[in-house]
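Report on one structure; see the data block that follows.
Each chain you see keeps its place in the complex, though not every chain is here.
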Amino acid sequence: MSTSPIRVTVWGENVHEQRDASVKEIYPDGMHGAIAAGIAKNLGENVVVRTATLQEPEHGLTEEVLAETDVLTWWGHAAHGEVADEVVDRVQEAVLGGMGLIVLHSGHFSKIFRKLMGTTCSLDWRSENDREMVWTVAPDHPIAVGVPNPILIPAQEMYGEYFDIPQPDELVFISSFSGGEVFRSGCAYRRGRGRLFYFSPGDQEYPVYHHPDIQRVLSNAVGWAAPKGAERITPHVSRRPTGWYESGQTLPTADPRLAQS
Amino acid sequence: MSTSPIRVTVWGENVHEQRDASVKEIYPDGMHGAIAAGIAKNLGENVVVRTATLQEPEHGLTEEVLAETDVLTWWGHAAHGEVADEVVDRVQEAVLGGMGLIVLHSGHFSKIFRKLMGTTCSLDWRSENDREMVWTVAPDHPIAVGVPNPILIPAQEMYGEYFDIPQPDELVFISSFSGGEVFRSGCAYRRGRGRLFYFSPGDQEYPVYHHPDIQRVLSNAVGWAAPKGAERITPHVSRRPTGWYESGQTLPTADPRLAQS
């Protein structure tokens, strides 16, 4: 019921697009460009989209940018190790304080995803033009609204189980591949005050981010992950004195954090 | 992002209010009246609220009424057994097809709640003016937005664990009572295409539904439980022929249910 547009930052590693002709051909504006365009097209005036890339100072993710970001999307693959730890810490703090985060495909091995999951995030894989079907297993979920069941992707890299992640708070999509594998391809988590969605379709060698149904999922995910509360407050420790509540029903106001804890 | 108002039906058993002077004094317009007023006050033009009671034909929950209801709230206590089974089945079908349902306090023993949970829904209790504190354990949850942590209720019936319910999909609130007991007081579930929220504060002998923070929770729950998709479709069996997807990416349209499954 909020009326101001959701502020989205689409982060792209932007390495394959610069060095691999095959990727440049599929994504002439960069993968981040394609992702941003799909969200902007679907959400129109309900959203303000910008992009940021690895090569920018602080990877384009300064304190100021994060403070103005409601939802961050993350695609990386070839250069996970080049992402500065302090930027990762900053993103984690923003997520726990309420910023939405959408991690895409090979981002399963990004520092930020592994840090928020606490597991190896490893999986099986094969890049051999498998047909992928993305099945909805939570038809009431806002991220699944308006897409066919299944979404059909003619050719895609295979990602298969076992995918080493915590059991999702909400499992939204399961994919099958023509080689017989399955994968939990749409996984929703709540962490701190923030929301996190992992979505596996999308790869530098396949034009998946131009697929209208995939664009619809990403746009839905932006709406779902946007903060529901007004302020960004990272959870923190507070000492609560005995009988704090006894002065009537008024909560102590000396420590504003207490009322928010 | 939908613009039409949420259609809410507040169902009240309306027995205590008719026979018990103590209740009539607290709730002169009925408990359903107080619940409806709180939602209408908070959500304004974003909502259209009506009430229905046990005493009406089909308890006021005809096929037509349910078809026009986005979210149903349910309060009952003294007359669970008088609710017709066919009405209960009708409500269950509506929920599984996408209607939101909010079950309140002693509604834990209603036919509809027990049917949707599959468990006894039993609990410990004591009506001795305990102080209840309602603590938020999911601060990102839309139902918890805008309420203090904890909500303080000066006097309330005690509901305590063990509460025999399936583990909630999202545990939003936990209450403590001055006698030392705890209770999972705000429990969110997804069932079929519908959403279900159980909220325990509220009793015929205490003015809890006049409490602004409780009204806020109920109003938030209405927003959360409202259907996200356009149509109400109860899940059903479909036979899917081999190779249904091979005619390009078009899904079969002969059976419209298949595309929706």
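A and B label the chains in the order they appear, each numbered from 1.
One rule holds for everything that comes next: contacts are C-beta pairs under 8 Å (C-beta built on N, C-alpha and C of every residue); 3 or more make two chains touch, one makes a residue touch a chain.
All of these numbers come straight from a predicted model, not from anything done at the bench.
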| item | value |
| --- | --- |
| Whole-complex copies, counting every chain including the 2 in place | 4 |
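One rule holds in what follows: only the chains that are shown with their structure count from here on.
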| item | value |
| --- | --- |
| Chain A and chain B, separation of their C-alpha mean positions in angstrom | 31 |
| Contact set on chain B toward chain A in their complex | 1, 46, 98, 133, 138-142, 145-146, 148-150, 152, 154, 169-170, 190, 192-195, 223, 227-229, 235, 245, 249, 251, 259-261 |
